[in-house]
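One protein chain omitted, others in place.
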Amino acid sequence: MLSVHEVTTAYQGLVAISAVSIEVQKGEIVCVAGANGAGKSTLLKSIAGAERPRSGTVMFDGKRLDGMAQHHITATGIAYVPENRRLFPRLSVRDNLRLGSYLYRGEANREEPLDLVFKLFPRLSERLDQRAETLSGGEQQMLAIGRALMTRPRLLMLDEPSQGIMPKLVDEIFQAVKLIRDSGMTVLIVEQRMAECLEIADRAYILQTGRVLMQGPAAEITGNPDVRKAYLGL
Amino acid sequence: MTAETIIQSLASGLLMGLLYGLIAVGLALIFGLMDVVNFAHGEFLMLAMYVTFFLFTFFAIDPLLSAPLAAAALFVLGAVVYLVIVRFAMRAKANVGMVQIFATFGLAIVMRGLAQLFFTADYRSVPNSWLGGKTVSVAGIFLPQPQLFGALVAIAAFGGLYLFINRTDFGRALEATREDPGAVALVGIDKNRVFALGWGLGAALVGLAGAIMASFFYIYPDVGASFALIAYVTVALGGFGSVFGAFAGGIIVGLVEATTALVLPPSLKSVGIYAVYLLVVFVRPRGLFGSM
Amino acid sequence: QTSEVVIGATYPLSGSGAQVGVDAQRAFETAVDIINNDQDFDLPLAKGLGLPGLGGAKIRLVYADTQGDPQKGRAEAERLITQEKVCAILGSYQSAVAVTISQICERYQTPFLSADNSSPSLHRRGLKYYFRASPHDEMFSAGMFDFLDAMKKKGAKADTLALFHEDTIFGTDSANAQTKLATERGYKIVADIKYRANSPSLSAEVQQLKAANADVLLPSSYTTDGILLVKTMAELGYKPNAIVAQAAGFSEKALYDAVGDKLEGAITRGSFSLDLAAKRPMVGKINDLFKAKSGKDLNDNTSRQFMAMIIIADAINRAKSTDGEKIRDALAATEIPGEQTIMPWKRVKFDDMGQNNDADPVLLQYVGGKFVTIFPSQAAVADAIWPMK
Amino acid sequence: MTALLETRGVWQRFGGLVANSDVSISVGRGEIVGLIGPNGAGKSTLFNLIAGVLPPTQGSIWFDGEDVTNLPAAERCQRGVGRTFQVVKSFETMTVIDNVIVGALVRNTVMREARRKAHEVLEFTGLAARADVLASDLVPAEKRRLEVARALATEPKLLLLDEVLTGLTPTEAQTGVALVRKVRDTGITVLMVEHVMEIVMPLVDRAIVLDLGKVLVEGKPKEVVRDPKVIKAYLGDRHAVGA
């Protein structure tokens, strides 16, 4: 479904990822892990069009994404939840969600994904009129994912959704990710909490200093002694 | 000073104030949208007045009728200015505000130069429009028709703008883009389109104001300067980014200007406006209705 | 022998005074055409080619844009003198700019002939190289009050005055002169309204004028404010008995194009009157020449600018030199009879401060779409209509 | 000796919202205290009150034996309160070293010394290699480290760390934990907010749990994580099993 081929992306000449290739199949949860600055976020940004790759190709369902404007990429069915969430802070929860379905304005059923969002995060339905900036950190993360779901994506990309979230909610969020996949979407997730993430993931990639170090089924990665030592802290 | 003088002053001030509000609201909209102070705002007004003047002179279209045309012309201008100039000025990493100020300041100079080149430095005016020079008088209070009409247009425009921003998807997209232009692509909104439309809309409102002004004001390449500063103060007084603030700010400025002239020498009447601005922001550092 | 005499002209050619500056260019060009070519006018140097005193040398004009800014005017004057080698400078519309230009001219011993500056203080600064052929505000105002006195004698009601003037140097000077004269001659000033030039609105000001309801309104405004004033007066239903304006905006075509219908019977002082064409046919012909260039009739400003060029050329011709000091001496010795000008002046002759005191202003009334001279009696072609319609 | 920091019955209201209600905590000299609690419990708000960003609606704050409730933030910094911001606030147009120099100037009036101090702190925090990079070019984790470095440069007595170890792999987090210990070993008292239990629990001497603006539980980390109230409000069932 998504195929990233030898993508290299640089910031002002400094290469952040070089010749990274990954594949995501329909219906999978794929986890990307790696140390700080390994280039995980850069990879997602390059797919989402927030950064323009210097070389390489990104194909999504037969369409070539690299070089496409970011909002067009969103329209092709990729939803991206960046590290810092990027909500619209002074708009209400309702408006944030409504904006998620901006692409479908004029359509009668534009609010259809709302059922899923409220099923996953019932708390959001209680806070529709609250300004996004006054939500707690965890609720903001839920809203960010909810807003992304409103764009009716086929592929959902999450960048460290557990960051700054209290333990109880981390679990809820990972469970939600699983439910999202089960409802028919594909998920590409970047996480530091590899242990939890690998529990729900089908396959995983490990990045190191901008390159793919390792890839394989989640169980295999979890079992790898090097990984256990270096990334799982076991 | 008779009661009549006072009432007349307040009435004139109110009408003028609504016009100030209409001139300022475009500025407020653009500012609110992208934190850009458009220093060519006065020149937009100037151009709208020329558009109206030439439509009148060559096609005998009355300012009443040409107002939508002027608004449309200015809409295009605003969008083009965004796409050709402001969009690039926003690439600055530091001091974006200053770069934009000076890019639009440069634009203002160019526009004045072009006006002088193509329209000459002569003073123009629309001599006998339908409303020009006509007055309604109620109980000894005179209300000039162009301004009266302008006030109605201003109120209508404000109402329309309010509904547009608060009730439509595009309005919501506008708000979202103002909040975080980098994030709207996440929901499939093209920020450049929103910005261009925002600039277009802001300029179109000035276009309306210009068409109304043309029926009672003189026109020449530097005419915008008379209104630019008032427009900035109006917007700041009402609170940057607040459309309603521009409306209220306009009315306050109009009334304060009129009343100051009753007590101080008229040459100092803008001091009254300035003093009120300072008083307001010292008490409310974000203007009356500002949120940013 | 030089084949070319270069003269500088410093005017606002961009910015809010640009219209006057651009019109001035046409006035100077008209005069230069007349001087450089053989024309049959009873003006100094009209006949014959160029300046005979310098072997038929032609005059070339160099313009500089002051943008109405004293510092820029100063820089431009210096550039004209040192770089363009002009032998004299004409200027400059705004009196503030004339201050600095005349200073520079003094330093470089280059004559500055003020064509149209009207601030009375300009010639009282002890400058040797400063000259002004046209009246200043005190003379103009005196002319206005002479007229008012005459009207009063005829039984017109003109006891109370309302001054309405802008807040820059022109309006301030004018109001000062008028206040002084009013006190001296026993008029009562019932309103003295100083307003901010280029205000977006004059309603409050007009309100006060209306409330004061003086017999005579004396406005000192540039064109923009003049237009707005007249429109606002109409809107607020204020129709004064009489308007006697300190020219400026009230002698500009643009003002009458805009609001002429509301000004029937308005009076303005001026230094020029097209009526003179009846007595002095060349005035009409010269006006035609100017109109061909600019599309406008000669007015208060352009006529003075035209004359300034003739006067400076005459002085250079007599000096037989482009040396500043010689031209200055020639200027000081100028004696052009009124008939050899296009103005209603007695003559052109400078006093020791460089001021021509024989330049009498006239008063013109706007009747039937044109100006009619109504005062002083020797120049008048009609009686004043009082009160105005 | 008195506690280094004490809050006495502190309340903070934002309009109708009560972010802190009657919070009384104390932090002794040389301790590492963890402040934990659900998102929105009021932890960062309490930090803001301690650092003097805003005065509490009610109650008082005592630092080093003195009432500092009404002192402005800068003054508290001079007295020895150093803090980091949860949402990082770097000086974006300045280099890393310059960012730190600003902090170092509190106790060093001579520029040369301030600079030396700043370099020292960068070494200490492992940012030395990035000294001449613009702060805007740092990745989030580095920015958080810069927050710490800046605060350390002010030579605080009390260091408030607000989620500075988030977003790190477990290995990197260990380095962070070691750094915090090192800080404490130089005699600085630490009050820290962190959501990752694997990091907090081994590190802190004492944990204070905030919920809905109130102190819910306080005690040794081991006890706190077993407390059913904490599990219910904060940790969730999974940790109940794990603990």
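Lettered A, B, C and D in written order, each chain numbered from 1.
Operating definition for what follows: contacts are C-beta pairs under 8 Å (C-beta built on N, C-alpha and C of every residue); 3 or more make two chains touch, one makes a residue touch a chain.
The working rule: contacts and distances are computed from a predicted model.
**Q** For the complex's missing chain, which UniProt name, "Heme exporter protein B", "Cation:proton antiporter", "Amino acid ABC transporter permease" or "Acyl-CoA dehydrogenase family protein"?
**A** Missing chain, UniProt protein name: "Amino acid ABC transporter permease".
**Q** Can you list the shown chains that the omitted chain is in contact with?
**A** B, C, D
**Q** For a quick check of understanding: of B:Gln8, B:Gln116, B:Thr177 or B:Ser215, which residue touches the chain that isn't displayed?
**A** B:Gln116
**Q** If I consider the whole complex, including the chain that's not displayed, which of D:Arg83, D:Arg145 or D:His195 touches that chain?
**A** Once the missing chain is taken into account, the touching residue is D:Arg83.
**Q** Which residue among C:Ala46, C:Ala96, C:Leu228 or C:Val259 touches the omitted chain?
**A** Looking across C:Ala46, C:Ala96, C:Leu228 or C:Val259, the contact with the absent chain belongs to C:Ala96.
**Q** Please output the residues of subunit B touching the missing chain, sorted low to high.
**A** 31, 37, 85, 88-89, 91-99, 101-103, 105-117, 121, 221, 229, 232-233, 236, 240, 265, 267-268, 270-271, 274-275, 277-278, 281-282, 285-287, 290
**Q** By the contact definition given up top, give the residues of subunit D that touch the hidden chain.
**A** Residues of subunit D in contact with the hidden chain: 51-53, 72-74, 77-78, 82-83, 85, 89-95, 97-98, 101-103, 105-106, 109, 111-112, 114-116, 119, 131-134, 150-151, 153-154.
**Q** So which bits of subunit C touch the chain we can't see?
**A** Touch set of subunit C with respect to the missing chain: 11, 13-14, 18, 21-22, 25, 62-65, 67, 69-72, 74-76, 78-79, 82-83, 96, 99-100, 103, 106-108, 119, 121, 125, 167-169, 171-173, 194, 196.
We adopt the following convention: only the chains that are shown with their structure count from here on.
**Q** Which whole number of Å gives the spacing of the CA centres of subunit B and subunit D?
**A** Going by mean C-alpha positions, subunit B sits 48 Å from subunit D.
**Q** Compute the distance, rounded to whole Å, between the mean C-alpha positions of subunit A and subunit B.
**A** Chain centroid spacing, subunit A to subunit B, equals 43 Å.
**Q** Nearest whole angstrom, what separates the Cα centre of subunit B from the Cα centre of subunit C?
**A** So the centre of subunit B lies 37 Å away from the centre of subunit C.
**Q** Report the residues of subunit B in contact with subunit C in the complex, numbered from low to high.
**A** 1-2, 5, 8-9, 12-13, 16, 20, 112-113, 116, 120-125, 127-128, 132-133, 135, 137, 142, 144, 147, 216-218, 220-223, 225-227, 230, 257-258, 260-262, 265-270
**Q** Can you list the residues on subunit C that touch subunit B in the complex?
**A** The contact residues of subunit C facing subunit B are 14-16, 18-19, 21-22, 167, 193-196, 198-201, 203-205, 207-208, 211, 223-224, 227-228, 231, 234-237, 252, 254-255, 257-259, 261-262.
**Q** So in the complex, which bits of subunit A are touching subunit B?
**A** On the subunit A side, the touching residues are 48-50, 69-71, 73-75, 79-82, 86-91, 95, 98-100, 102-103, 105, 147-148, 150-151.
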